[in-house]
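Here is subunit A:
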Amino acid sequence: MNFEKALQAIIEALPYMLGGMWITAALVLGALALGFVLGVPLAVGQVYGHPLTRRLIHLYVWLFRGVPILVLVFLFAFGILPPLGIDSAFAAGVIVLGLTSAAYQSQIFRGSIQSLPPGQLKAARALGMREHTAIISIILPQALRLSIPAWSNEFSILLKDSALVMVIGVQEIMARTRSVAGRTHEPVALALFAGILFFILTWIGIRILRGVERKVRIKGYSQEGSM
Partner candidate 1 sequence: MMKSVSQNKEILRVEKLNKSFGTNHVLKDATLTLREGELKVLIGPSGGGKSTLLQCMNFLIPPDSGRIWLDGVEIEGHRKRELYSYRQQVGMIFQDFNLFDHLSALSNVRIALTKVKGMTKKAATDRAMAELERVGLAAKAGLYPAQLSGGQKQRVSVARALAMDPKVLLLDEPTSALDPELIGEVLAVIKDLATAGMTMIMATHQTTFSSQLASEFVFMEQGTIIEHDSPAVLLAPDACTRTKAFCAKINELTGEPV
Partner candidate 2 sequence: MLEEYWLFASERVVPGLNAALLVSARLIVPSALYGALFGVIIGVLRVYGPRPVRRVADAFVSLFRGTPLVVQLYFWYFALPYIRIGGHAIVLNAMQASILGFALCSAAYQSEYIRGGLNSIKSGQLKAAKALGMNPLQTVLYVVLPQAVRRALPGCGNEIIYLIKYSSLAMIITVNELTGTARSIAKFTYRPIETYATVAVYYLLLVTLAMWLLRCVEDHMSIPGFERPKD
């Protein structure tokens, strides 16, 4: 293997590949955000909602955890979204990854909520709080803090899954890797380089989340399982 040629290919492609990093980062952030915004209400609904609500949420989770992401990507990008006027592959990617992540995140939050002692809600009610105030002010702040380790695991899974949207043409890291490798005939070097880029993104994300965990930590509140 010719190291010089390989290195040259990487250096030439560097700006292009780094551009892919931004796309990947945007995908992941968008999907995480969508997953969070949906996941929290889903979790709350599953723990505190009507039996019918719980059934529906259970169905949603079953669907989005049981069907492979790739199938969902095709289904939405080529089937469901175009009639709704959404043509962008990037948007389709964020939507599918986000909806799937919501299913997984809802289970993380549900577990955290259920792990809190029942006395918390009882005390809130005894003070005269309405249920939804109690959930927002008492339950969620604690449950969300407890969820951080599992959530950072979800982040790293999502980061890896984001590479899948290359199949519908989103120009993230993997898509660009493929095209550069095809052009320069240096797939080994570029595949390794892609791996390194993903490692870097993972590392950055984990560091940020560790910082968040430290910042929101409550003194003396025991948290099981660190990252």
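Simple rule for what comes next: a contact is a pair of C-beta atoms (placed from the backbone, for glycine too) under 8 Å apart; a residue touches a chain by one contact, two chains touch by 3 or more; residues count from 1.
The set was built so that all candidates are chains of the complex that A comes from, given by their letters.
What you see is a predicted model; the values in this text were computed from it and never measured.
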Candidate from this complex that touches subunit A, chosen among 1 or 2: 2
Residue ranges of subunit A in contact with candidate 2 within the complex: 1, 62-63, 66-72, 74-75, 78-80, 156, 159-164, 166-167, 174, 177-178, 181, 185-188, 190-191, 194-195, 198-199, 202
